[in-house]
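Once you've had a glance at the structure underneath, I'll fire off some questions.
What you see is the complex with one protein chain gone and the rest in place.
In this document, chain identifiers A and B correspond to the written order of the chains, with residue numbering beginning at 1 in each.
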Amino acid sequence: MTETILRVKDLTTRIGTGEAAVDAVNDISFEVSRGETLALVGESGCGKSITALSVMRLLPAAVHIVQGDIVLKGQSLLQLPEARMREVRGSAISMIFQEPMTSLNPVMTIGRQISEALRLHQNAARDSLNKRVVELLDAVRIPEPQRRVSEYPHQLSGGMKQRVMIAIAMAATPELLIADEPTTALDVTIQASVLKLLRDLQRDIGMAMLFITHDLGVVAEMADRVAVMRGGEIVEQSARDEFFSKPRHPYSRDLFNSVPTLGKRGHRLAVVGDDTGPLDAVVSPLHSRESGDPELLLRVKNLKVYFPIQKGLFKRTVGYIKAVDGVSIDLPTGRTLALVGESGSGKTTVGKGILQLIRPTQGSVEFANEELTHLNSAELRKRRSGIQVVFQDPFSSMNPRMRVTDIIEEGMKAQGTERDAAKRKQRTMLLLEQVGLRPEHALRYPHEFSGGQRQRICIARALAVNPRLIICDEPTSALDVSVQAQILNLLQDLQQRMGLTYLFITHNISVVAYLAHEVAVMYQGRIVEHGNVERVLNNPEHEYTRSLLAAVPHVPELQSL
Amino acid sequence: MIAYIIRRVLYAIPILVGVNVITFILFFVVNSPDDMARLYLGDKRVSQEQVDSWKSERGYDKPLLYNETAKGLDRFTDTIFFTKSVGLFVFNFGPSDYGRDIGYEIQQRMWPSLAIAVPVLILGLMINITFALTIAFFRGTYLDFWAVVLCVALMSISSLFFIIGGQYLVGKLLHLVPISGYYYGFEAAKFLILPVIVGVIGGIGSGTRWYRTLFLEEIGKDYVRTARAKGLSETTLLFRHVLQNALIPILTGVVVVLPLLFLGSLITESFFGIPGLGSYTIEAIGNQDFAVVRAMVFLGAFLYVIGLILTDISYTIVDPRVRLN
Partner (left out) sequence: MIVPLLDIKLGLLLTDALIFLLLIFTVAFAIYVSRTPHLRSQWAHVLHNRAGMISMVVLSFYLVMGLLDSIHFYPKVESGEGKVVYSVQLDSVLDKILAPIRIAVEKTYSAPFATNLYAKETVTVDGVETRIYPRLKHGGSHLDDPENEKSADILSHTLQGAFKGTLVWLLLAVLLVIILAYRNKVSLSQIISSLMRGKSVTPWRSALFTLALVVLLIGVCAELSVYYHVFGTDKVGEDVLYQSLKSIRTGLVIGTLTTLVMLPFAILLGIMAGYFRGWIDDLIQYLYTTLNSIPSVLLIAASILMLQVYMTNNADQFNNLTQRADLRLLFLCLILGVTSWTGLCRLLRGETFKLREADYIQAATAFGVGHFTIILRHILPNVMHIVLITVVLDFSGLVLAEAVLSYIEIGVDPTTNSWGNMINSARLEMAREPIVWWSLAAAFLFMFVLVLFANLFSDAVRDAFDPRLQGSQ
């Protein structure tokens, strides 16, 4: 029997006081043992981060623990005075956070930030301190640790910063590490290496780990046991293998079913708490989309987008950042092409280049047999209705000062597709219905909607001008998986009904596997591999594609499917 | 870095030329030199000869922009615009309308101005940061609330009140220091204490409140949470992490005004009879000495541009993230 490190018992954490109070965490209990990883899984707002901060006693001012106990190796943390609790933080319990970009002090060298933690909890002498810092950096596999000691956070990449955070957390060899979505902000290849690092460190020092995530793939890679949270409660706790073979709680099953995979192609994804019908009914096959040889809608040839680098006294252009460096795409009507790549690969710039939001440096964009790059802005304006776009961030993609109806009508007015005001209204209502919203939503403002609903409005806005091609720039990556499932279902429905063509820009391989017909893999401004989805995912040819696919955490398919 | 600084210095030239054009328009186009002469000579029925001699004594008798009577390049150089502008650009300000050399006056009067402005700046900075840190430490408490209310109240009091009140209380009622006047050398101290104190108090309200906002903004950032998770105490957190980050906007805000300290404070100096550049300017305004006001406008603009360049440089020194390109 391994020793229990952390025991959380009947914990309730409340936000606010009085009538407006909400229990963010409601009567939850769990334990983490030495050398074990407990994954706390849930969607945004389920209370998983509040749970972590409760354990650290680092809750924001308006949030209070109202009930329960948190026991670390027999010592109740809630009884400790603040000064004693400080000794626990960073030594017995360490924590790493989601945003490595902002989690480090920007004006302090990383060496000092690590040694600060060392000095606090270990009475190391000054000269040995520096040695320890280098050792720690080495332990988190940062190359050239000697040199890195005197560098500042901005000189490191995101993955490196997260490694520094881990080094700080490891400084005093903690009994328990709390990792709050530590890889969510990172690219998959970097995520894979950070996850491996955490596993290795855990094996070496035998610490317990409370791993908070929303990603079932990451859970499968990291967890020994899984606790599923929903609405502040833990709805299910089970061992990893048991969880992945037979999830007990319906919510857990819904989560599984809403994850897009290659195996679910042609089926609707399960959605949680949506009014589109009972769960059993939704996993029904859609009509086959394969048909004859469709006509070519978009042809991009050798597209290049360069940004000049200016230097010196007279700002002479000394070189170019080649954001997009010779991309060619053929996209037939009614098909979905996924453009996959990690951050900085230039995939978003390709989208903007096609839309002519950024004028390409070179190359041609031919839409419906018409060259767009030579058009002046007035000519371009007339042809804007053909290609539309849906953006990633549902919060910044709509003018907060406009009502939904005005947002949707804007395109119709600008393009003159519907000149009669009454007809515009009518069409707006129809569009809202098509994307699964109700007519009364038309008079509301964007902030009154959830992320998924906003994305629906954005789709309605794009549809308003009868586009033939929609460029979807990571439309689901800011959403929870169950909401993502709704949007993916909607996009598929619309494609079938209207014969839409999608250029789907994403970093999420499972979405690609589920949705796309063809896939193009981008790396450093170029397309390194291009082909049929099943071929590319099953038999990748390019080395980069292989490493990318290998890094993707794999969600085991449920037996019941 | 060096290329950047050179470019900034070069950019300063068109700005100073622009300033020069503005002052030229203000001083010579809106009103002709004749108008100024009449006002200066004070009499409505002043004869044209008097006006002409006044103008020629001060070099205002040339055409404004283009001299038809001159030859070659002189057509452009033998004008008020050119002669007066060139003087400014080489810091040869010439004589004032009353005949005294402006350059010499500026050199003399600069020091008393600095003797007030520098202590006010340093003391004010120290006091405001200390207060703001203390308030930030007690954030969300009643102390915080009432301190902010006090700051707002202090901000709402006219600076004239502090000066007049200080003179009355310290000088007249308590007879601690002389109300106004100045000696050179160490004797100056007793004349400087009151204006310095008044200057510092006048700035406490807005300064403390502004720094408090900066501190609170930093406290809300992610890296502070990281530092807490390390187990740092609240004081270490404030002094080591928050202060270091908040000092960047504070210091660079100070650097901008550093060169302008030379100009001194108009109000304080004239109230306390300090013979600095501030009171010099006030006197010039009172006497309608256009040459001095013009020189001070140019000097002020020049110092401001220097301040901007220094700010950019100071960013690279205090903020490791900034590399100038």
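The definition used in the following text is that a residue touches a chain if its C-beta (ideal position, glycine included) is under 8 Å from a C-beta of that chain, and two chains touch if they have at least 3 such contacts.
All values reported here derive from a predicted model rather than from experimental measurement.
**Q** Among A:401, A:419, A:438 or A:497, which one is in touch with the chain left out?
**A** Looking across A:401, A:419, A:438 or A:497, the contact with the absent chain belongs to A:401.
**Q** Looking at B:2, B:30 or B:73, which makes contact with the chain not pictured?
**A** Residue touching the absent chain, from the options given: B:30.
**Q** Of A:297, A:465, A:479 or A:522, which residue touches the hidden chain?
**A** For the chain that is not drawn, the touching residue is A:465.
**Q** For the chain left off this view, which of B:22, B:122 or B:143 is in contact with it?
**A** Candidates B:22, B:122 or B:143; residue touching the omitted chain: B:22.
**Q** Can you work out which residue in B:66, B:98, B:138 or B:161 touches the chain that's missing from view?
**A** Touching the chain that is not displayed is residue B:161.
**Q** Which chain B residues would touch the chain omitted from the figure, given the whole complex?
**A** Those residues of chain B that touch the unshown chain are 14-16, 18-19, 22-23, 26-27, 30-31, 35-36, 38-39, 152-153, 155-161, 164, 167-168, 172, 216-217, 220, 260, 263, 266-267, 270, 281-282, 285-286, 288, 290, 293-294, 296-297, 300-301, 304-305, 308.
**Q** Considering the whole complex rather than only what is displayed, give the residues of chain A touching the chain that is not shown.
**A** Interface with the chain not displayed, on the chain A side: 352, 355, 357, 380-382, 384-385, 387-389, 391-393, 396-402, 410-411, 414-415, 445, 447, 458, 461, 465.
Convention: only the chains that are shown with their structure count from here on.
**Q** Any idea how many Å lie between the Cα centroids of chain A and chain B?
**A** The mean C-alpha positions of chain A and chain B differ by 50 Å.
**Q** Across the complex, what residues on chain A touch chain B?
**A** 56, 58, 61, 83, 86-91, 94-95, 97, 99, 102-108, 116-117, 120-121, 152, 154, 165, 168, 171, 310-315
**Q** Please give the residue numbers of chain B that touch chain A in the complex, ascending.
**A** 3, 6-7, 140, 221-223, 225-233, 240-241, 244-245, 248, 318-321, 325
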